[in-house]
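Every protein chain except one is present and positioned as in the full complex.
Labels run A, B, C and D following the written order; every chain starts at residue 1.
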Amino acid sequence: MSLLSLIVVTPLIGALLILAIPGTRTKLIQGVALVFSALTLLLTGYLYAAFDKTVVLMQFVEKLSWIPAFNINYCVGVDGLSVALVTLTGLLTMLAIIYSFNITVRIKEFFFWFLLLEVGMLGVFVALDFFLFYVFWELTLVPMYFLIGVWGGPKKEYAAIKFFLFTLFGSLLMLLGILALYFNSMPHTFDMMELIKQGSLLPRAMQIWIFLALYVGFAIKIPAFPFHTWLPLAHVEAPTGVSVILAGVMLKMGTYGIMRFSFPALPEATKWFMPFLIVIAIINIVYGAFCAMAQKDLKKMVAYSSVNHMGYCMLGMTAMSGIGWNGAVLQMITHGLITGSLFFLVGVIYDRAHTRDIDAFGGLAAKFPVYAGLMIIQVMASLGLPGLAGFVGEFLCFLGAFNVWPYYVAVGTIGILVTAAFFLRMIEKVFLGPFNEKWAALKDIGFREMVAIVPLVLLTVIIGVWPKFCLDLIDPTITYLVGMIK
Amino acid sequence: MSNLILLNPEIILACAGLLILLAGAFIGESRAKLLFHLGTISAAAVLGMVVTQAVMAAYGNGTMWVLDPAAQLFKFIILLATVFTLLLSVNYHAIQPRHVGTYTALVLWASCGMMFLSGAMDLIYLLISLELISISCFILTGFEQKNPRSAEGAIKYFLMGGLSTAVTIYGISLFYGATGTTNLFNYVSSVDLHFNDPAYIMGMLFILVGFGFKISMVPFHFWAPDAYEGAPTPITAYLSVASKLAALGAMMRIFASVIPHYAISSTLVIAVLAALTMTVGNLTALFQTNVKRLLAYSSIAQAGYMLIGLVVADPIGRESVFFYALAYLVTNMGAFAVAMVVAGKTGSYELDAYDGLARRSLGLSIVMVMFLLSLAGIPPLVGFVGKFYLFASAVNSHTYLWLAVLGVVNSVVSVYYYMNIARRMFFSESKDVSAVETDIYTAGVIFVTSAATLLMGLLPETFMRIVKGCVSFHS
Amino acid sequence: MTLSYYLALSGLLFTIGLFGVLTRRNVIGILMSIELMLNAANINFVAFNRFLYPGQYAGQLNAIFIITLAAAEVVVGLALVMAIYKNIKSVYVEDYNILKG
Amino acid sequence: MTETIIFYMLTAVILLSALGVVLLPGLMHSALCLGLCLAGVAGIFASLGSDFVFAAQILVYVGGIAVLILFVVLLAGSASDKIVRQVNDQWLPSLLICAAFFWAFLKITGYFSGIPAAAAPSPSVRAIAALMLGDYAVPFELISVVLLASMTGAVLFGRRKAQ
Partner (left out) sequence: MLEYVYILPLLSFAVAGLILAFGRWLPLKGASAGILVAAWGFSQGLMLFVKAIQGTITLPYEMSIPWFSFGGNQATLGVYVDGLTIAMLIVVTAVSLLVQIYSTGYMHGDPRFKRFYCYLSLFTASMLGVTLTNNMMVFFMCWELVGVCSYLLIGFWFEKQSAAYAGKKAFITTKLGDLGFLVGLMVLFYATGTFEISKIQELAHAGMIPAAAAGAAGILMFLGAAGKSAQFPLFIWLPDAMEGPSPVSALIHAATMVAAGVYMVARLYAVYALSPIAMDTVAWTGAITAFMAASLALTCFDLKRVLAFSTVSQLGYMMMALGVGGFTAGMFHLTTHAYFKALLFLAAGSVIHAVHTNDMREMGGLRHKMPITYITFLLGTLALCGIPPFAGYFSKDEVLAAALARNPVLFAIGAMAAAMTAFYMARALVMTFHGKPKDAHKHDHAHESPAVMTGPLILLGAVSVVSGFVLTRHEMFEHLVNFEGALPFELHHVNHSAVALFSSIVAALSMSLGVWLYKARPDIPAACRETFSPIVNMLEKRYWLDAFFLKLVDIGDSLSRFMFSFDFNFLDQIAIDGWAWLTLKLSKIQGWLDDHVVDAALNATGTITMSAGRMARLAQTGLVQNYLLFVAIAVSIFAAIAFAG
């Protein structure tokens, strides 16, 4: 069994193990969940270390015949694009699990679904066979449904089913696209690398149709306007740990899919689609930011800011150049770190105050200096403050896209301003000003929460100052991918 | 005539039914369960025979019937469903001990009819098999004599069945008039002659009605929800699986194999009906509050999906139907089994019976979610592979891509009501928190079907190969 | 007499039977109407056999099979009518409407 | 000529009694009409020279089914039948549908128009018997299972004291 399979299987073993433990032994269940997620993280860390950054081709490839009738293989492998996301997934899942130790009801089920979710996410990022990719892609759906539906907020059931239906619709269309690709390849294959080679030979109209089918599937995950309406609801209703995963990893699956496959395999369609994509990206950026500005609910604000940030990501993709794509990938990773930690932080305050209404607070900085400090750092990172992780990705996205779409990019900068505006307003209302005595009894951030949040903050700073250790991983792969389209 | 040996399984099954009927008259009520066991064993034995035949590649044909891999596949499916049904019936409360013999015999005869049906190469032969199925199923549906729902379901089933049989027979008579034969062996050579013959066209359409009724194709599906709801639950499962799949198999034989594809002026009609079937089934299912009824509508929709492959009718289309039939067999059986267990505990088939089931029995809930997701077509379960196969055939055909798109939309709709059950199990609370026990027979069925649901989803290759081997009808 | 006369007769009989099935309130009436339709088919079989395929006997044989099937069906049908009559004291099909929706 | 007269007479009997089956309010009358109608059909069979079918029709249908129905009517019928309306609300659409059907049948009839009988009918019993025990042996046996099943059902439901 190769390293990648091991990475995917480890959480699965954990999940099954948890299923076997009686539900009353909560400590044990938590322990198992932590151990297996930590093990997965270690393995991904090892993957990161063992990964040869100078090689652009797929590494750690393992190919086993699975369904020869359809020429379907169990084929996994990673390149610079996926390695980063795999590591991110491992990290965020473990931190989310640590944070989720505050879950008190139905612990067994929670961690079972959570680890199962991790299997799906990791699988998506390592799969090299489109069928396998699709299976993992859908595998994330069900655990997420239950995680939102059981442990979520007041409108959890509605949020859960909406999420499920939206995503399923997209992914089934994607399935049709995949099938169309399959039947147009010679010999019929689901092998992504092979399809990428053959896709460009398809006639233009066919490429466009397939591209659109795939795009809808990916766009719903991203979520790109106008498919984003599931997102605020799902994010807000989900329990904290799940929101983190949702924003930190799941959204990346969409952009990852587009970059991994749609662009390189369907170059003609990509060129055709670019003018639309840039418009969508700009709408995401500006519209997402404005929507966030209107929010009174902290979590919803962060959720809409995700719409905005994924807009940057798409903006970077429209560049069709190494700069923009580097930015897009970096943005994926940093958004995972930053928004993930923001959801944690919002969770921290919600756990204490049981409200997320921005107007309900005031002056918390005086009382909770550590919490306020962490929050301000991450907010600054989110609004693209240089020196923190958000900036580099964002800047590269803008820089890359500017070459091709200068005027759109100029409009898109409004998003930066509005993001700054709503985040600062939030800080002003929540942390600054006179202290609201109503919250005098609250405690500052606790140890468990620190353990979950601080690594993300540190990484935010580290990547901000020294993006090399991320970009070195990505750059060769991206250059290669861009080369394929041109 | 020596070929009759190939029909041994059917003959033995019919005789077993007769014997069990007789035995029922002599065995005391307290030991009536023995009859179930006998029935199960004989069905299993016949299943063994069928498998043996398949393994030994014992194929052949008579004047009116044929034994080809496709027929064997469907016989296999039918017998498996029969075994499951009988196992589920063992502890079903509404079957009185004194009627167990009758019940078992009727199930076996119905299965026997289905087995004949799957090899039918003559319309009269086919008609008689259909009647055997229908008549047995009418009686089985109304088996809970004290239950007005059961009686009502049966009579509605019967009346719909009567009309459609009448129409079908009239269709066969027209077909006979147009072609001079009811035999499908001889028919092929002369198909071009009466391609535009109104009697032929009308005849085919009328015959389609008969099949449409059996597989509950819209708009001939109206009996299904009512009969399913009224029938004893094992019979509901049996109707939704065995009866439907057997008819589908025969339909495949006629509409997707025997008659050359180009010669079916009704392909477009079937395509439209397939679209209608999945859409109406799913949309109506959205509003059901009774699980049996919900599953009834869901199985209507499932028939719609399967018709995609029938419409496409090229080898991959046929394979996809065969595979989906297998998938549908295990999944739907399992779902009904769980529904039975829950109803056995709560005494209700209403959806609220599922409230908080996850708290009461997590394993059962997870298994049920698995079945539901498989029906909805979510990987890595077998339902997904089946749907994948079906959609693949549609995408491959280009002409019927729209059916695949519609299928996609419908799958999304279906998730809503499938997950609604899951929602109740996992998200809602119930007053009663006592654990739900499962008896050994039902547990066995649930275990086997759930294992198959998962394993066939993860490792479908073997089954795909089997299905590929079955794809060429003898004709 | 030519074939078309018989076919027309059969068609009319079928249509009358269908009308009965669709409109007769009494369940036994419906049963009888179905019998009419089956008979119509039988006329077809025999007529086709006689006029188009005189050498064969398949048509007649089919008619016999169908007569038998009709008998079986009627028996079951009447039994079911008895069964439901025990539960719902009515022979009018509109009254069988617990199951719907 | 005689043939024509017989045909028209039989047709009149069949159609009128069929209408009686469908339209007469009393179930009892309907059942009697059914018997008459079936007999008429038997006559058609006879006029077509199908002796065996004719016999079967008389024996099974007229002698069996019609009588059976009559019995049931006697058992389950009630006096109110004659007062209560026997036709439901959907007669108009039904009528239209039936008209459509008939229109379709006329097309078929038209397609087969003008085909005279080729040869005089010959006794068919022997030939049919040969077929039945030869090529049609399997369905022939199968039908016995059908009958068995229906009988079982009748017994099941027919018991006086169903528990």
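Following the convention adopted for this analysis, contacts are C-beta pairs under 8 Å (C-beta built on N, C-alpha and C of every residue); 3 or more make two chains touch, one makes a residue touch a chain.
None of the values given here were measured: they were computed from a predicted structure.
Shown chains touched by the hidden one, complex as a whole: A, B, C, D. Checked against the hidden chain, the listed residues B:88, B:163 or B:404 yield one contact partner: B:163.
The chain omitted from view is touched by exactly one of B:79, B:128 or B:201, namely B:201. Residue-wise, the contact with the chain that is not shown comes from D:100, picked out of D:59, D:75 or D:100. Where chain C meets the chain that is not shown, the touching residues are 18, 21-23, 30, 93-94, 96-101.
As for the chain not pictured, it touches chain D at residues 88, 90, 93-94, 97, 100-101, 103-104, 107. Chain B meets the missing chain through residues 155-156, 159-160, 163-164, 167, 198, 201-202, 205-206, 208-209, 213, 219-220, 222-223, 225-226, 265, 269, 279-280, 282-287, 413, 416.
Going forward, only the chains that are shown with their structure count from here on.
Per-chain Cα centroids separate chain A from chain B by 43 Å. The geometric centre of chain B is 32 Å away from that of chain D, both derived from CA atoms. Residues of chain A found to touch two or more other chains are absent. Annotation for chain C: residues touching 2 or more other chains are 7, 10, 14, 17, 31, 42, 52, 58, 61, 65, 69, 72-73, 76, 79-81, 83, 86. Against chain C, the residues of chain B that register as touching in their complex are 124, 127-128, 131, 135, 138-139, 142, 145-149, 151-156, 158-159, 162-163, 165-167, 169-170, 172-174, 176-177, 180-182, 225-226, 229-230, 287-288, 293.
If you check the complex, the residues on chain B that touch chain A are 358-359, 362, 369, 373, 377-380, 384, 388, 391-392, 395-396, 401, 404-405, 408-409, 411-412, 415-416, 419-420, 422-423, 426-427, 459-461, 464-465, 468.
On the side of chain C, the complex with chain B involves touching residues 7, 10, 14, 17, 21, 27, 30-31, 34, 37-38, 40-42, 44-45, 48, 52-53, 56, 58-59, 61-62, 65-66, 69, 72-73, 76-77, 79-81, 83-84, 86-88, 93, 96-101.
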